[in-house]
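With one protein chain held back, the other chains of the complex are shown just where they sit.
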Amino acid sequence: MTVSYNLDVSSVSFLNFFKVIFRWRGSVWKSVWSELLIWLICYYIVMISYRNIPESTRLIIKEYIDPIDDQLDKAVPLTFMLAFFVSIIVDRWKNTFANMGFIENTALSIASVVRGEETEVVLARRTIIRYLVLSQVLVFRDISLRARRRFPNLEAIMKSGFIQEHEIVELEKVSCPYNKYWLPINWACSILHKLFADGKISAAPLYNAAWQEIKTYRTNMANLCNFDWVPIPLAYPQVIFVAVRFYFFMCLFGRQHLDLNEKKSIDYYFPILTVAQFIVYMGWMKVAEALLNPLGEDDDDFECNFLIDKNIATGMSIVDETFNKFPEMKKDMFAE
Amino acid sequence: MTVSYNLDVSSVSFLNFFKVIFRWRGSVWKSVWSELLIWLICYYIVMISYRNIPESTRLIIKEYIDPIDDQLDKAVPLTFMLAFFVSIIVDRWKNTFANMGFIENTALSIASVVRGEETEVVLARRTIIRYLVLSQVLVFRDISLRARRRFPNLEAIMKSGFIQEHEIVELEKVSCPYNKYWLPINWACSILHKLFADGKISAAPLYNAAWQEIKTYRTNMANLCNFDWVPIPLAYPQVIFVAVRFYFFMCLFGRQHLDLNEKKSIDYYFPILTVAQFIVYMGWMKVAEALLNPLGEDDDDFECNFLIDKNIATGMSIVDETFNKFPEMKKDMFAE
Amino acid sequence: MTVSYNLDVSSVSFLNFFKVIFRWRGSVWKSVWSELLIWLICYYIVMISYRNIPESTRLIIKEYIDPIDDQLDKAVPLTFMLAFFVSIIVDRWKNTFANMGFIENTALSIASVVRGEETEVVLARRTIIRYLVLSQVLVFRDISLRARRRFPNLEAIMKSGFIQEHEIVELEKVSCPYNKYWLPINWACSILHKLFADGKISAAPLYNAAWQEIKTYRTNMANLCNFDWVPIPLAYPQVIFVAVRFYFFMCLFGRQHLDLNEKKSIDYYFPILTVAQFIVYMGWMKVAEALLNPLGEDDDDFECNFLIDKNIATGMSIVDETFNKFPEMKKDMFAE
Amino acid sequence: MTVSYNLDVSSVSFLNFFKVIFRWRGSVWKSVWSELLIWLICYYIVMISYRNIPESTRLIIKEYIDPIDDQLDKAVPLTFMLAFFVSIIVDRWKNTFANMGFIENTALSIASVVRGEETEVVLARRTIIRYLVLSQVLVFRDISLRARRRFPNLEAIMKSGFIQEHEIVELEKVSCPYNKYWLPINWACSILHKLFADGKISAAPLYNAAWQEIKTYRTNMANLCNFDWVPIPLAYPQVIFVAVRFYFFMCLFGRQHLDLNEKKSIDYYFPILTVAQFIVYMGWMKVAEALLNPLGEDDDDFECNFLIDKNIATGMSIVDETFNKFPEMKKDMFAE
Partner (left out) sequence: MTVSYNLDVSSVSFLNFFKVIFRWRGSVWKSVWSELLIWLICYYIVMISYRNIPESTRLIIKEYIDPIDDQLDKAVPLTFMLAFFVSIIVDRWKNTFANMGFIENTALSIASVVRGEETEVVLARRTIIRYLVLSQVLVFRDISLRARRRFPNLEAIMKSGFIQEHEIVELEKVSCPYNKYWLPINWACSILHKLFADGKISAAPLYNAAWQEIKTYRTNMANLCNFDWVPIPLAYPQVIFVAVRFYFFMCLFGRQHLDLNEKKSIDYYFPILTVAQFIVYMGWMKVAEALLNPLGEDDDDFECNFLIDKNIATGMSIVDETFNKFPEMKKDMFAE
């Protein structure tokens, strides 16, 4: 579920700062703590091993690994890589969200042009909405594990009411060997044309307007599929993810105090700056990881199932329950 | 209220520079001074404590914390993080502003296609405008604390005249369990269709054009809700905010002069560069914090309540007061 | 006036390089020279003061201010701040320019749908164009000092012919307490509808098309107002401007040669690198300052007054002088 | 073929991390291993040569090449260049993908406006779809080596059924000396107009709507050609590619241990950090190289041939097999 925190940042103040910092769900703390713990355990194992070997050996080891820490930052330019990678990912994340498919415009359009309160017209409007959401369900199943879990097969969709038995038959009858997300849309268009032919849509421009809204909705779904089909090239996140992990793996060895005769700094007991660095970089990378697949199962990922339910309820309400209704018009207060 | 300063920067000059620098409302000074004061107090407390402990202890402490300052910048890459984070936030802020919902286009469209000066047609036009602004009020209440304070409940909205009593009843009758921002829009669409059916709109393309404008307005409102529903993932601002504060917390200790026998620099008495750094980074971060929720209560945040009042006044003026009026056409000066 | 230099860069060559470099109007030299001079004077005052105090004092001072220069770059990350700020500003500048309001499309649209060469139809077309430009004049007055100076009040606009006396009366009669830029547009729309009702526009889709162009033009004007109403949050330019000036203020002291026994470098007589840095950073910041208010009075700012004159002349020519005219069609050379 | 890995990143966890890291197809490992191997071989050849020359000579060499490594990073700012170059390339890659030409919208549009199930109408719809895909085939042949290999000449296209013999004659008869990708589109438009003239499209707005969709599809194709015609200026990738290779070429010499009396670090035996750097920078550059021509033959490149097959199958299914079909409408479960 998406984590909302806007009220906490409605104004800039110290209190709000703490409200934002100490949230847990979807927080950097939650995403970082387990790996930080593992890293710390490894760090102390290495530290204890080092301190228990003879000094002469230790000094030789020190010589061997000392240059690592000096050159690590040059070899692995984490800031650059993370900053640019996150920029690209955030862009993609925004686009994905903009294409999630919100039914209101389409439903309002259909309600505005398909007129009539006869049972079959109402049913036609309802069915169009249902087909649109059905298409969304089919798409979400393929790109979101959560939706897949909710709708493991067509039968589960049928039980939820988005598809009916004879529709499954029709769906499976179509021979096209590629995905069939477009089929429910095609059904919706066919119904729309029948309504037009039957005179329930009074003019061609209105038929066209409704069709355009359905097209926009379908394009959203197609874009989602395309984002799924063609992700950021694998090598890019690989480079980033490996670089961050390699960096902190090397820190396990390079940030140790090997010459026990040296002056002791605070890092002698607890690597406070490396831990800070771990939280910052790892947290930053976790942001990237979480955004990489915005339809996944992280705290911050989009709620596909919620959207499906909202779409069907809102859509039905618009084309049926509240169709053609408006309160009696009375004189308003703003007239002088 | 938004802080306007464009006249001050109409040309590049020294004087204008000072005009911009010494503004208070919405300024970096206003947002930074309190935390800077707290930080300075802490800094001097730490300084005095240090200087009052025995030298030997102090030198040991020095050894312990000396490496902190050296590595702090590497561990916490503030410039990178702030620069990229602010870029992303500014982008979002611009989008939010572009979706605030300005009624002029919709009102002009309705005035252009819904013709007639009979009382009921005028009332219909007025009611459509009122419903559009009502939808905006409902949305703003949920995403802006200021609007919420002005309209704590439906009754307050009723008293302001945006909704009427029997409309509240209708609103609450609708069973849809999700938000109902779309309902007033739906009412407006229904009225629009009635006007079309009654022949007040002379052709389908014009009905369609008005509908498109209402849709655009509604899409703006829906986008605002979506920006509120799906913010930048929490972990991102958390990482940034914690990093900045951690950095300056560490500076409290790492930027002290512990070896009193060392040469004294200007920092011995007043940490001028760290204060400059504090203003710059903290100010930069405050920009990010303020932009993060542009509908909040900072000096620079968008004025929801002003916009609501402007929309209702302008909209009503367009569809009623100035409807179908234009000055007598006379020969202009530009004709040869 | 905007400074054009495209012909100078039509190809990459040494000569073109010098042509670009040694321009004065709108150049970095022009914007930087005065502050550079002031800075240099201050620098030499500080230098002379230093060299005239006893050496012992000077060395103590040296100790005090030496660390400044070392840490200044860390404390004030000018490159980052300027680079990102300029990016954001350039984006806004582009958007402003794209919304300046060019009348050609609207005028061509009106000429294409409002047919007829009778005096009153021609007058109607002319009046619509005049109202559109009038709206632009009203907007420009509020956001550009140059336009304000040309049109200090409504009377000045009247003398230029953009508004007529009885129109001022109408304008002032409208009670809306907010800006009334939309009113001339509303008049234009009303005239357009009258033409449609009188059969001068032959079909609803054409009426709609003309209306859409007027809307696009009005949206441009509204966007300009919005850019003016909601600038980049004040704190952002403040942080940048203060940081740059603080940086060079500190350089006055930190870049001096205090230990006269040290080896003399070229900086002993003239701080060549600091001057280079001053030109680069200051010039960069001046770009940002100049772009911050693109409707201001800098050499590079958009020419509001020129655009107004061009719009009225071109618009009138399209809807009147060249209306419905085209040369006799003759066989062209491209037919085989 | 595009490499999909979204399911592996559906949530942020350690396991998923490894799934992403250890993929081979399209991975950074696959793209980097061969050059890394060559580099390592060269590195060890240089190392062995060095160690087998007399110490005195070696120390002179050391003097000569020591400054290289120190200044290499300043001379060749790889991080900056790669980060910005990849940003620009990713942007272009996204645009290319968005213009690949997906037929669904066009096909649905044609199915929605061209009504009739008579053989010749069905054939007309099928032919329009075929011509659209034919245009795509012609374009893809010119910009994608894979498509070119599948369709080496018009005859191969004919055998695949996208073009027919008499159509090749027509195609070759047209005298236009430039590319003729637009010709099949022109045929499709002509057929569309014939359908309109024959009354198979019931109204001008619908004819227009279908035409707009065909235009959108054609514009996609034209954009692809334009991306191919005007690539990123050659000098930009050249600078980047040369810089990266020059950097690692210099590392062959600059990262050697020449003074064998110096303390031995881990780099004495294996240049672990340089190898890490090689993987990171080279991998990053490989991302850029792969994205530079997204229609090429890398693992991650778009699958032109797959898209052609999908388009023809889906398009035909929409305008013929599933045309005007929808399941019987039955009461749904969402009605209360």
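As written, the chains take the letters A, B, C and D, and residue 1 is the first residue of each chain.
Basically, a residue touches a chain if its C-beta (ideal position, glycine included) is under 8 Å from a C-beta of that chain, and two chains touch if they have at least 3 such contacts.
Just so it is clear, the structure is predicted and the values come from calculations on it, not from any experiment.
When you scan D:130, D:200 or D:255 for touch with the missing chain, the hit is D:130.
Contact with the undisplayed chain is limited, among D:43, D:102, D:140 or D:207, to D:207.
On the side of subunit C, the interface with the absent chain consists of residues 2-7, 9-12, 14, 17, 20-21, 23, 25-29, 31, 73, 79-80, 83, 86-87, 90, 97, 102, 104-105, 108-109, 111-112, 115, 202-206, 209, 263-268, 272-274, 276-277, 279-280, 283-284, 286-287, 290-291, 300, 302, 310, 313-314, 317-318, 321-335, using the contact rule stated above.
Although one chain is not displayed, subunit D still touches it through residues 31, 34-35, 63-68, 71-72, 74-77, 80-81, 83-84, 87-88, 120, 123-124, 126-127, 130, 143-145, 160-161, 164, 166-167, 170, 174-178, 182-183, 185-194, 197, 204-205, 207-208, 211-212, 215, 218-219, 222, 226, 228-239, 241-243, 245-246, 286, 289-290, 292-293, 295-298, 301, 312-313, 316, 320.
Assume only the chains that are shown with their structure count from here on.
Among the residues of subunit B, those touching two or more other chains are numbered 31, 80, 83, 87, 175, 204-205, 286, 290, 313.
With chains as nodes and touching pairs as edges, the resulting graph is an open line. Inter-chain contacts, as defined above, occur between A-B, A-D, B-C.
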